[in-house]
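Note that this is a trimmed complex: some chains were dropped, and none of the rest were shifted.
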Amino acid sequence: MPLAQLRGVSGYLTPQQKNELIEKVTDAIVSVQGEGLRPVTWVLIDDVPEDQWVIGGRPVTAEDIRAVASGKK
Amino acid sequence: MPLAQLRGVSGYLTPQQKNELIEKVTDAIVSVQGEGLRPVTWVLIDDVPEDQWVIGGRPVTAEDIRAVASGKK
Amino acid sequence: MPLAQLRGVSGYLTPQQKNELIEKVTDAIVSVQGEGLRPVTWVLIDDVPEDQWVIGGRPVTAEDIRAVASGKK
């Protein structure tokens, strides 16, 4: 009965990307744990507001994440 | 800066399967969120003892999960 | 010092039902752990948006839950 909680900064992913994320994480889980567990595999997304996710004392914005993701930072 | 917490019943996955799970979930996350985020993608596994994960009032054992995974239940 | 975190899909429970849920869960906890612990029993409700709670790769809506709760699904 796998349970995954995914956390990220609000505003970084679009709803469509969240759907894609959930689908791929579900596939990843059942590929290892067994396809029979798919109906009991729960995945939750818990967003954190931009100013409430802090690394090294500095809030992380969706903009920051885009820069890192694209290799600009 | 993606963060994933994966939960499951102790004793169901081998250490090798946990490694595989973590690798695949990491790949799933960065495939959607951006390969540049790989170095800041954190995945934690939090096991729950067999008798402390309960569904419908009944504790779930690793054995139960194996039965569901293989389609025998 | 018992701590309970209750999670559910936004929009399924009314505020009144949430109050009732919290009261009954608190009663359930102190009935087992000791009535003296009531003043230090914390219960939190953390809602998850409808499209961010996923089972078997499919988002769960408040509507889906109502159907299951009433035995129609």
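In this document, chain identifiers A, B and C correspond to the written order of the chains, with residue numbering beginning at 1 in each.
Here, a residue touches a chain if its C-beta (ideal position, glycine included) is under 8 Å from a C-beta of that chain, and two chains touch if they have at least 3 such contacts.
Keep in mind that what you see is a predicted model, and the values were worked out from it rather than measured.
This structure file defines a homomeric complex of 6 copies, of which 3 are shown in place.
Convention: only the chains that are shown with their structure count from here on.
Centre-to-centre separation between chain A and chain C, using Cα means, comes to 23 Å.
With centres defined as mean CA coordinates, chain B is found 15 Å away from chain A. With touch defined as above, chain B holds no residue shared between interfaces to two or more other chains. Contact residues on chain B toward chain A in their complex (touch as defined above): 1-9, 12-13, 17, 20-21, 24-25, 27-29, 31-37, 40, 53, 55, 60, 65-66, 68-71. Listed in rising order, the residues of chain A touching chain C in the complex are 15, 18-19, 22-23, 26-27, 38-47. Here chain C touches chain A in the complex through residues 7, 46, 48-49, 51-57, 59, going by the rule given at the top.
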